[in-house]
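Structure below; questions to follow.
What you see is the complex with one protein chain gone and the rest in place.
To keep things simple, chains are lettered A, B, C, D and E as they appear, and every chain counts its residues starting from 1.
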Amino acid sequence: MSPRYPAPEIKDLPDDIRAKVLEVQEKAGFVPQVFLALARRPAEWRAFFAYHDALMVPESVGRESGLTKGEREMIVTTTSASNKGLYCVLADGAILRIYEKNPLVADQVAVNHRKADISPRQRAMLDFALKVCQHSDEIEDADFAALHAHGFSDEDIWDIAAITAFFGLSNRMASFSNMMPNPEFYLMGRVPKPKPSA
Amino acid sequence: MSPRYPAPEIKDLPDDIRAKVLEVQEKAGFVPQVFLALARRPAEWRAFFAYHDALMVPESVGRESGLTKGEREMIVTTTSASNKGLYCVLADGAILRIYEKNPLVADQVAVNHRKADISPRQRAMLDFALKVCQHSDEIEDADFAALHAHGFSDEDIWDIAAITAFFGLSNRMASFSNMMPNPEFYLMGRVPKPKPSA
Amino acid sequence: MSPRYPAPEIKDLPDDIRAKVLEVQEKAGFVPQVFLALARRPAEWRAFFAYHDALMVPESVGRESGLTKGEREMIVTTTSASNKGLYCVLADGAILRIYEKNPLVADQVAVNHRKADISPRQRAMLDFALKVCQHSDEIEDADFAALHAHGFSDEDIWDIAAITAFFGLSNRMASFSNMMPNPEFYLMGRVPKPKPSA
Amino acid sequence: MSPRYPAPEIKDLPDDIRAKVLEVQEKAGFVPQVFLALARRPAEWRAFFAYHDALMVPESVGRESGLTKGEREMIVTTTSASNKGLYCVLADGAILRIYEKNPLVADQVAVNHRKADISPRQRAMLDFALKVCQHSDEIEDADFAALHAHGFSDEDIWDIAAITAFFGLSNRMASFSNMMPNPEFYLMGRVPKPKPSA
Amino acid sequence: MSPRYPAPEIKDLPDDIRAKVLEVQEKAGFVPQVFLALARRPAEWRAFFAYHDALMVPESVGRESGLTKGEREMIVTTTSASNKGLYCVLADGAILRIYEKNPLVADQVAVNHRKADISPRQRAMLDFALKVCQHSDEIEDADFAALHAHGFSDEDIWDIAAITAFFGLSNRMASFSNMMPNPEFYLMGRVPKPKPSA
Partner (left out) sequence: MSPRYPAPEIKDLPDDIRAKVLEVQEKAGFVPQVFLALARRPAEWRAFFAYHDALMVPESVGRESGLTKGEREMIVTTTSASNKGLYCVLADGAILRIYEKNPLVADQVAVNHRKADISPRQRAMLDFALKVCQHSDEIEDADFAALHAHGFSDEDIWDIAAITAFFGLSNRMASFSNMMPNPEFYLMGRVPKPKPSA
């Protein structure tokens, strides 16, 4: 599809957004497309990333989560694959590989989480996430009980559901607007990070 | 289901959130449940309502939209019904009746938007919204062309998609956490608003 | 859609049909559209309403039912929503509100019966009805056992299935022929019935 | 499944029902199970067969139809297969073979009507019937236009839809109550009818 | 559809294929269409029938199977009906009737295996086959346990899965290429085989 919604130039961004974009670029070595693609509407950009950080970086809002960083990305990768959301499967799958120090898990959960080399606890977590993704209207007490049996608290379950719900929004925005993942994501976490030369 | 995620008391809310809650209560005569239910996590509450306002009250972020207030609520009601999201069908359906000054349209689009007494332009808008809701991965150029034919701009189409995506998040949060619509919503917009007694 | 199948005038109806139409009009204050829309084929009209009454007014055929009047309408409203049958969701939802003296229940079961304020017995009844509606080929002994556990007899279960099946017919007839619910239905049972002025 | 709903004995039937049962037995050589299975509730039996005859034997109610007898049974066989309704696929498939003097067509439309040796007009008729069967809420003007192009009138289309809707009821009743087709149906219309010996 | 992929003449077949075709013709009295339709690509023909025989005639490859000949055909008929594969439903349904000496079972499992007069063991076998057919990604240990409970070994389960998978291939080839079942199949196994006249 044509570039219907062109991303703004970094130099034209509002100060707060430009600062964050440059910070990410410094850290990752490139600017993930989502940071630019949504910036054409600054108010939505700010809400989107505030929501993202509240869920994915809980310590940034003074909160702890019973989910690990890797588990959060596992939820994103699995449910985004269910939504056929190319951007998030590639981008969050890359981060999942890095967090879990596991070059295989992202492809496994994206294709079929039932076949992935993950713990029973993580399998239960993903079963629940997929139910929220696909049939949230059918969530019942029994679904909570299944997670409690693996040690998840109700706050952890809120995290699973909210991450799934938020990336369902993200998947829809990326798909409709034709947001394409940066080429860098495809290889991230599959090979050792190149060391800076002396 | 049990009250797994009890809402905080108004008096215990952070100042900014309490101020908004009291403002809404003043205006509506009651506090819609969503304002309290999400407040147990203030950072998420702030991001949620910032996102909501950026999309549903575009003038609040200095933006104009080609969609009317009623059309935005029509999108919410229709896609929430597709998600079987009880809270939003009832709450936004009520607001839709008021904005459109039409006591019938909310029930019609909730049950079957194809049978609703709406304009061909609105029908096309809802067809697109439902595709974003159900099959966002299949959105293609032809879907944009169908909307252009009814005078929607690409910015309007972004609005349709983003509202659908945002309330998809909202529906999932409400369903999983068992958020129930306030009884007041069921009748709003069906009968003339009671006049204050002298 | 255009009025492809115009309803006959009351004065042109066969005597027995006109008598029933006038009786309904006397009682309800208006003629529900289904009584007129089907009357263009008198033999089908007579079979339809004979079937309707045998199921929905069991005492009219000398039979008792373990389902209450409200429960029967609850089945119709829920399964018609699954069929996206606008006419019956609105018309029978209105009657459901009246019978149950509950202005909220019809909207709840129409959007998501799992979230409705109904008894566990009624929830089981609606689960079964939806299975008959959507996957009747998969009904098995276990489905009967689940209802027996709530005190339903096999005759009650026949009632649930037959009401679901009959309104599946009704939903299809109304949808294909574009039968629209009378405006009066939207408000019925939501506000106290206006008392005749002195 | 167990015989949860045993059929009454012929001798115990009300007079009008027994007369019809004996008439059918005389004509067919056996009593199709549906005539007995539904007779345990006489009022429903009478409505069911009145409806059936109004649609399937239009001349019995003083009406002509643009559909042939074989086409009507073709609709029943095809849509009952979609509903996985064993009784009607077998019983009406048998009658279809006889009416069409074609031993192959019933199996073809039951498995995949797209592969059947039928006319383009009949193919269009079955496409419409299956849409009424599966997605009646999506029927639109374009569906009528497709049938008009093959010479179907709006009255013929009512016939297609009503037959589909009625047998949708029948399929659900037969499946839930475990009504099994008589063994005679399996062979009917596949081999020449045995001639009475002299 | 047009004869897009015409079958070769028997006389033009490679020797090994022609020999097999003539052998089948000798035995069955006609050449089932699949033997000719696939012969236009001899290498695929050879692989197809080698695979077929390895699964359906295990003794031909020096293997025993815990499934009877009839059970294997029951799997084919049931899963082919799920794939709406006309050729195999008719051809293998015919063979099923013969092997089981049961003129009713093929139609029953093709329409709804839950209603068929088969043993609980066979019902479990078909449940598993349909899951492999429709949702092979969801097969889990519990599915194996359900079959073990009926005495199936893991090798038997491999047979069920492999037969289902192979005929899934066959159904797709037949449907896409418009392979039509020979008329002889429709009646086979329904009436006694005609005896050769003296």
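By our rule, a contact is a pair of C-beta atoms (placed from the backbone, for glycine too) under 8 Å apart; a residue touches a chain by one contact, two chains touch by 3 or more.
Please read all numbers here as calculations on a predicted model, not as lab measurements.
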{"item": "Chains in view touching the one left out", "value": "A, B, D, E"}
{"item": "Selected from E:19, E:149, E:169 or E:191 as touching the chain missing from the view", "value": "E:169"}
{"item": "Residues of chain E (touch criterion as defined above) contacting the omitted chain", "value": "1-2, 4-5, 41-44, 46-48, 50-51, 53-55, 61, 63, 83-85, 132-133, 136-137, 139-141, 144, 154, 157-158, 161-162, 164-166, 168-173, 175-177"}
{"item": "Positions on chain D where the hidden chain makes contact", "value": "112, 114-115"}
{"item": "Sites on chain B contacted by the missing partner chain, in the whole complex", "value": "137-138, 140"}
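Definition applied: only the chains that are shown with their structure count from here on.
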{"item": "Co-neighbours of chain C and chain B - touch as defined", "value": "A, D"}
{"item": "Same vs different contact residues, chain C with chain D, by half of numbers used", "value": "same"}
{"item": "Between chain B and chain E, centroid-to-centroid distance (C-alpha), Å", "value": "53"}
{"item": "Where chain A and chain E are represented by their mean Cα positions, the distance between them in whole Å", "value": "46"}
{"item": "Centre-to-centre distance between chain E and chain D (centres being mean Cα positions), rounded to whole Å", "value": "30"}
{"item": "Sites on chain E at which at least two other chains make contact", "value": "112, 115"}
{"item": "In contact (per the touch rule at the top): chain pairs", "value": "A-B, A-C, A-E, B-C, B-D, C-D, C-E, D-E"}
